[in-house]
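Each chain you see keeps its place in the complex, though not every chain is here.
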Amino acid sequence: MDLASIIGIVSGIGFICVTILLGSGMGLFWNLPSVMIVVGGTIAATMIAYPLSDFLSIVKVTMKVFLFKIEKTEDIIANLVEISNKARKGGLLSIESDIANTPDAYLAKALQMTVDGVKTGDIAAIMQKKMALIKKEHKTGYSLYSSMGSFAPAFGMVGTLIGLVQMLANLDDPSTIGPKMAVAMITTFYGSVMANLFFIPMATKLEGRSAEEITNMTIIYEGVVSIREGEHPRLMEDKLNVYLGAGAKPKEE
Amino acid sequence: MDLASIIGIVSGIGFICVTILLGSGMGLFWNLPSVMIVVGGTIAATMIAYPLSDFLSIVKVTMKVFLFKIEKTEDIIANLVEISNKARKGGLLSIESDIANTPDAYLAKALQMTVDGVKTGDIAAIMQKKMALIKKEHKTGYSLYSSMGSFAPAFGMVGTLIGLVQMLANLDDPSTIGPKMAVAMITTFYGSVMANLFFIPMATKLEGRSAEEITNMTIIYEGVVSIREGEHPRLMEDKLNVYLGAGAKPKEE
Amino acid sequence: MDLASIIGIVSGIGFICVTILLGSGMGLFWNLPSVMIVVGGTIAATMIAYPLSDFLSIVKVTMKVFLFKIEKTEDIIANLVEISNKARKGGLLSIESDIANTPDAYLAKALQMTVDGVKTGDIAAIMQKKMALIKKEHKTGYSLYSSMGSFAPAFGMVGTLIGLVQMLANLDDPSTIGPKMAVAMITTFYGSVMANLFFIPMATKLEGRSAEEITNMTIIYEGVVSIREGEHPRLMEDKLNVYLGAGAKPKEE
């Protein structure tokens, strides 16, 4: 569960509501046509911009931000070192039994190829291509949010323009000018809040998540290549530990 | 037929119309000079910015978005594996009969060179250059839309400035100020809607389409090189299957 | 003669004029101080931003857009194939007579080096450096226009600010407020039209032109290297034909 995102969204909406309530009731900021033009316009533009399958994947992608659970880098390295030790002692074939227990599909596939005696170069090529593909899939996810982050304010402005034009065309009753203009501006408000409290931060978080996953895949990639090449487990551990970062194990370096 | 684009455009226009109709009639948002300056100005600027042939290709490029039909990655791989098997059994010459039946010009040309005994390096060089050229042609397509997406709001603003200047120069009759300003703002509205509901999303979709086509060409490229080199069909399949992605065949990995 | 650019500029100005005339006379949109601050400011800023020689080259660069005449890719390839055939039959020295008739300085220089027996690596190095230099010169051209495209609206706004400050400081006679503000806004109008109808599209076109010229130079480069290496003319033609693109010779691929 990604606590930061949930705290962020809840507190963000909270700050906006409190700010509103200090000056007026909430009702002033609810306007159905405004919601319709911003949400509808953003969705429509996004559907034109992306294939249907990518667009529909946004629910899955969003869930991922909140339910995201990534294996710890330490555990991945420990697991690879263990496999490496086993392979060193019992030969590459001895790790076959571990494959079934490996929950990570990327690692399982790589180990299977290792056991099958596929050449290091071919294993590396397949693993790297797989990584590149996952990276591209992630990119679709965050560029989708990023596009929505630029469409939302644009349709907010479109809605405000509609409201202003309608108000300006009928200035007969001066007492209605203020409220009408207020309603017109709410659409810009919606677009801006949606973009800055949801779409843009989500795009940034997804990009960060992608980097973390790719780092883990890189560790697995280097580990399996090292195992396939019969490198000493200790040297492999030394090389992979670099990925733990200054924060994770400051005493080690 | 690209359903998402059609749903997007129809629903986008729908949302805007409904939003307008909730506040006034549609007539308020129709103004011929505004259409003229935005559409005319955008077309004029685009003609200056691109060669005539590129500019005229926009109809073809647009059709492509709506009629786009790309061969499935699975089918391409299956086809390549089949050819590879045939070549393995009957020799490279045995695939000559397939070339005539290959609808894809890129694959046909590559296979022809393979049958003709052109060296792998030369085949690879020609295929890669071809890919780079197609990529460049695609780029012209989406940068054209992208340019229009930035010209449209600019000419929207130019039109609004013209309207405002004309209104400000004649403030004699206060009752006409509102309607005149309304008309002036419609031009900005046109530019913004055209850019955000059409030009910018179309540019994004074309870029995505291009990536898909290039991926397919890359698969064909790798497949033909593999066939030319006499690699085992099973290994080739393993390598190409990576391109199917997590979504397409989750059970496989 | 680049028809698209001329049609674009003429029709763009036409659309703006017609839009203006539908609402008022043209005289309303003529204001000398506004022209002065936008044109003068843009030129001044450009002179600070670029060396004098680059700035003065803008006339030449602009002429190039309108008088641009590039050799057809087909003709370049046909010519190279012919030379290749000649060299194959009569030896490298036999092409010396063609050099004097070669109008293209880049090709002539490359052939001269070939005849002189300069090593392939040295010819390639010199030709590539030459290409990089031409690319850089082109870049100066379009970045100059691009800079002007961002300075013009900025000085448009500066002019509008001047007008507004002067108007606001003297609000004594309310009847002059409108006309004064109209005049102030004309400066923004000038900056925006100049940028979007001239500077920005010209920068885009020059960038496209540069790409075309560089493609032709690349073809010549690859052709001469192929001739120098004694590659078979037929293979060379196959390789160079890739540059013709899908549009030029669809039947061939």
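By letter and in written order, the chains are A, B and C; residue numbering begins at 1 in each of them.
The working rule: a contact is a pair of C-beta atoms (placed from the backbone, for glycine too) under 8 Å apart; a residue touches a chain by one contact, two chains touch by 3 or more.
Note that the structure is a prediction, hence the values are computed from the model and not measured.
Taken over the full complex in this file rather than the chains on view, the one protein sequence occurs as 5 copies, with 3 of them shown.
In the analysis below, only the chains that are shown with their structure count from here on.
Taken as a contact graph, with one node per protein chain and an edge wherever two chains touch, the assembly forms an open path, each chain linked only to its neighbours along a line.
Its C-alpha atoms superposed on subunit B, subunit A is turned by 70 degrees; the angle is given in steps of 5.
The geometric centre of subunit A is 40 Å away from that of subunit C, both derived from CA atoms. With centres set at the average Cα position, the gap from subunit B to subunit C is 25 Å.
Among the residues of subunit C, none is found touching two or more other chains.
Interface residues of subunit A, counted against subunit B in their complex, comprise 33, 36-37, 40-41, 43-55, 57, 105-106, 108-109, 118, 122, 125-126, 129-130, 133-134, 136-137, 147, 151, 154-155, 157-159, 161-171.
On the subunit C side of its complex with subunit B, the touching residues are 2-5, 7-9, 11-12, 14-16, 18-20, 22-24, 28-29, 175, 177-179, 181-182, 185-186, 188-189, 192-193, 195-198, 200-202, 204-205, 208, 211, 235, 238-239, 242-243, 245-247, 253.
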